[in-house]
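The complex is shown incomplete by one protein chain, all other protein chains being positioned as in the whole.
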Amino acid sequence: MGDILSLAGQTLVSPIILSFALGLFASISRSELSIPEAVAKAMSIYLLFAIGFKGGVSLNESGMSTSLVLSLVAGLILSAALPFIAFVLLQVMTNLDRTNAAAVAAHYGSISIVTFVTAISVLDQQSITSEGFMVAVAAVMEAPAILSALYLVFKGSGETKMDATLWREILLNGSIVLLVGAFFIGMITGTEGLTQIDSFIIAPFNGVLCLFLLDMGLVAGRGLRQARKIMGFSLVLFSFIMPLIGAALGCGVGLAIGLSSGGIALLMTLCASASYIAVPAAMRVALPEANPSIYLTCSLGFTFPFNLTIGIPVYVAVATALA
Amino acid sequence: MGDILSLAGQTLVSPIILSFALGLFASISRSELSIPEAVAKAMSIYLLFAIGFKGGVSLNESGMSTSLVLSLVAGLILSAALPFIAFVLLQVMTNLDRTNAAAVAAHYGSISIVTFVTAISVLDQQSITSEGFMVAVAAVMEAPAILSALYLVFKGSGETKMDATLWREILLNGSIVLLVGAFFIGMITGTEGLTQIDSFIIAPFNGVLCLFLLDMGLVAGRGLRQARKIMGFSLVLFSFIMPLIGAALGCGVGLAIGLSSGGIALLMTLCASASYIAVPAAMRVALPEANPSIYLTCSLGFTFPFNLTIGIPVYVAVATALA
Amino acid sequence: MGDILSLAGQTLVSPIILSFALGLFASISRSELSIPEAVAKAMSIYLLFAIGFKGGVSLNESGMSTSLVLSLVAGLILSAALPFIAFVLLQVMTNLDRTNAAAVAAHYGSISIVTFVTAISVLDQQSITSEGFMVAVAAVMEAPAILSALYLVFKGSGETKMDATLWREILLNGSIVLLVGAFFIGMITGTEGLTQIDSFIIAPFNGVLCLFLLDMGLVAGRGLRQARKIMGFSLVLFSFIMPLIGAALGCGVGLAIGLSSGGIALLMTLCASASYIAVPAAMRVALPEANPSIYLTCSLGFTFPFNLTIGIPVYVAVATALA
Amino acid sequence: MKTHPAKRIEIIIEAPMERRFRTALENADITGYTIMPVRGGSGRSGDWTREGQVSKAGGMIAVVCIIKEDRLNDLLEKVFPLVERHIGVVSITDCEVLRAERF
Amino acid sequence: MKTHPAKRIEIIIEAPMERRFRTALENADITGYTIMPVRGGSGRSGDWTREGQVSKAGGMIAVVCIIKEDRLNDLLEKVFPLVERHIGVVSITDCEVLRAERF
Partner (left out) sequence: MKTHPAKRIEIIIEAPMERRFRTALENADITGYTIMPVRGGSGRSGDWTREGQVSKAGGMIAVVCIIKEDRLNDLLEKVFPLVERHIGVVSITDCEVLRAERF
């Protein structure tokens, strides 16, 4: 416990987390500080490319393994299953209608890549290694949750609402394509490729992450300012409990398939994190009746900061204690 | 004198200044070269974050001191006082009306962060150290000048025009929040934090500054092209004299409170420089009757290039000669 | 031949080319992946500035030479002459009308700076040196082709359509000004200037090039998706043959003026490459009747990928074999 | 100068719907339209701004389409079903255009 | 398809005024509006463009607001004082909207 606290403390005073806090402070105090949309997108593209590439290179080094296949399958199943748990929990805890509950549930099955990246950077700080293919696991966990959520809404109604365009939008979503693409590039070009571009994708990585989290703080704070009108206490509670349930499940599965302690911490983080890029966009198209303020506030306003500050240190500590 | 000239020469042939000159040339010759707004903002955010962070780290190393407190107070007073000097000078030298004179005066009390950053980079080049907390001094000097200018316009009229929104906009202005926030992050995380992100905030710093100054040159040149219509000779003269007055004052105060030679050079630069980001935006809101072309041309079209090319080398030379 | 193939293979599996392929794949499969306009422009500005600066520094080191003057003159003549060859070829091979043929021809006389940059990076990889002033040659080759194309359209008609604005737009085109400006800054500040900013313009260069080529792949793929409607087989064929003709000419001229093998490879690349930034913009103004889809698809959709994947390795192999 | 009556339709709709919307316009044989960016706004679902957003979810676009009067109804009927479930705002203004043959 | 008459108001105003303007609209009970970016322009105070600008000072925004006719006067009266000292341009156009209940 003391370990967890000291680890949490250490994580909390890193430039990365403090940058997020600065963003949160700035927007809650209504400062006009803002980062242009194009720049936020650029940083997100950079982070996806770098993390994907590095994952690919490390898989190239370690070689394929059954563990990789097991992890991918586990990721797929976890992402598809978590929305059902979230949905039941929401129906028990809150008074959201079916559509809104399913929309929120979709976010919790899917993942937040920035949370994942922050966890990697915390592991790095503590020299804990992890499986390079976890990036690929992250990629496969993006989409299945969306399908589960749509199933939850439309089952029984006969409607399917899944046209080819929607399938393509979900599966060829920009961040999946970039992450998987960079992963393959890293895998194909290996360390030789890495030496060509490492001073671009490794050296400035943490700094870019700081500015990106500053921006996330600004956006999350803006959401929180509006939240008072729509978020009940039970929904806030859900945003803190659901990640813990996800992490527990991820931990069990990680142990079962024999991941390293770093790998388990990352799988816990993936399960605990909630999407705020790919899934919201898909929901606007497939479930326009769901209120975006609700699912964005849960995922970005509460769960994201929770994972960043308390979650990740806990997951890392638990994973190292157990594995 | 020879020293000053050789220093000025050295400064003038650096990539930083030549990039500014290139921008100036491009826009005066009406080339279509331009840098997107979002990118200019991104560079400005980067520079503020990096400079704030580094300042905080260096304060963390050196520890608090009375000198810090003295400098902050001195900065506040200088920023509040300079607009009165500028205002009187404008009323004597030019035929600007009260409102426009106050608006211009506000700019000269406040500071230009890029001029400050350039001065730091010139000091670095010559291995002259300076107090890390000067960044905090820069931050406190942004806002008071605005209040002085509004006082100049509204005194006697009974109107105040200072609603809560305006206060917040001035004090929680984006660049102040970012600069001060990064300063605190640097102060809290110290050298340990710095090692995590130094290849982002230190290594590429000068290069980003080059491109940012290229952009400043483009924007300043555009202003100059329009200036012929509105700028009389006396206003141009003011734009060259006022920085020297500010610098002289800054020098005296710097000596009085016992700053190092690097610190004095920076305080001179702060006093000499004129705002072109925060103050213009505040003037558009609080003094919409003032003509933006006038104050922007003075500050960005004349004073900024003057400081960059002649001012800074002179201030550095004077400071090293005196301290 | 085996050498060429192995070199081609080596080039093809570099992160740079694979990033382009990823972009192409993403847009052909209609993924929503996209890079904001402002970010694409920022990367292009960065690349132009870096490549120009480095060229200038290397000229500063090697000193002026008759070879420089010869190369500049050769570049001017090649750029002006190539459109005539392209025009005749287009009239023989395709059924484009005079205006469209001239517009396409203009693109092939001018150059693609990214193709050039990629060639430099391939040379670097293989430690083949080249003349630093080739950047200046690239700059002088941008514009003459436009004049040749306008001559082709308007000769005999008496009209000239060349007003002062158009001249300025062509000669003070943003990318020319930036490239030449950075070249001069590099030349003036030399290695001393370079050490100030090398961790900005050298270290991350290849990485930025990757992301920029990702973007080029996205844009090229979008063009190809639309191409089916307008591109006949003969036009596609032209897009593959014309670069080879250009390269052959460039090779002969390079040998004649005694360039190094690296220099010849670069001159071949310049001649082989087709503009997709400066010339299209000029055509929209000067020849609005020409169909942009035609010239953009030829240059960006076919010739650019051709040079990137097959062309450059061949040009490098031929140049090293001959010189 | 001779002008011709036409209709200017302005539709503000969620950014993630862009591709579907374009397809719907194509299916209604409307090949002339322009898409403009939107920075922020306010509606029944609250305030928003694009600043710092990465996801398309939090944004809108404005589609401007100028058509001949007699095609208006066709457009509305073909495009409305798409807008219906979504939070789009549709406004139609009378206008005059040059070069009627374009529309 | 059934349409309903309404007014489209377009206000071009300085970017630093955005927050105040939003508040003024809220105070006039106007919660539906859209803000669009502006790239540049020209007026009595000269030419300008956003390119390369860092400060908000050098920019404008366009606010588009569609309302029922009977609320027009109310809006103008509540919002005009804010615009008066500033350099905003206000134009009002007749339009037709779908789904009148929204406005």
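The letters A, B, C, D and E name the chains in turn, as written, and every chain counts its residues from 1.
Operating definition for what follows: a contact is a pair of C-beta atoms (placed from the backbone, for glycine too) under 8 Å apart; a residue touches a chain by one contact, two chains touch by 3 or more.
Values in this document were obtained by computation on a predicted structure and should not be read as measured data.
Remark: the omitted chain is touched by one listed residue; of C:Leu5, C:Val88 or C:Val285 this is C:Val285.
On the side of subunit E, touch with the chain left out of the figure occurs at residues 10, 12, 36-44, 47, 49, 60, 62, 73, 76-77, 80, 83, 89-94. The chain not shown here touches subunit D at positions 1, 3, 6, 8, 22, 25-26, 31-37, 61, 64, 66, 93-99, 102. Annotation for subunit C: contacts to the undisplayed chain at residues 34-37, 40-41, 44, 165, 169, 215, 218-219, 222, 226, 229, 276-278, 280-285, 288-289, 291-293, 296.
Criterion: only the chains that are shown with their structure count from here on.
Comparing the residue numbers each copy contributes, subunit A and subunit B share less than half of them at their mutual interface.
With centres computed as the average of Cα coordinates, no chain lies farther from subunit E than C.
Put simply, the C-alpha centre of subunit A and that of subunit D have 34 angstrom between them. Remark: subunit D and subunit E have CA centroids separated by 18 Å (rounded to whole angstrom).
Subunit C has residues 32, 36-39, 42, 199, 203-204 in contact with two or more other chains. Each of residues 19, 47, 49, 56 in subunit D touches at least two other chains.
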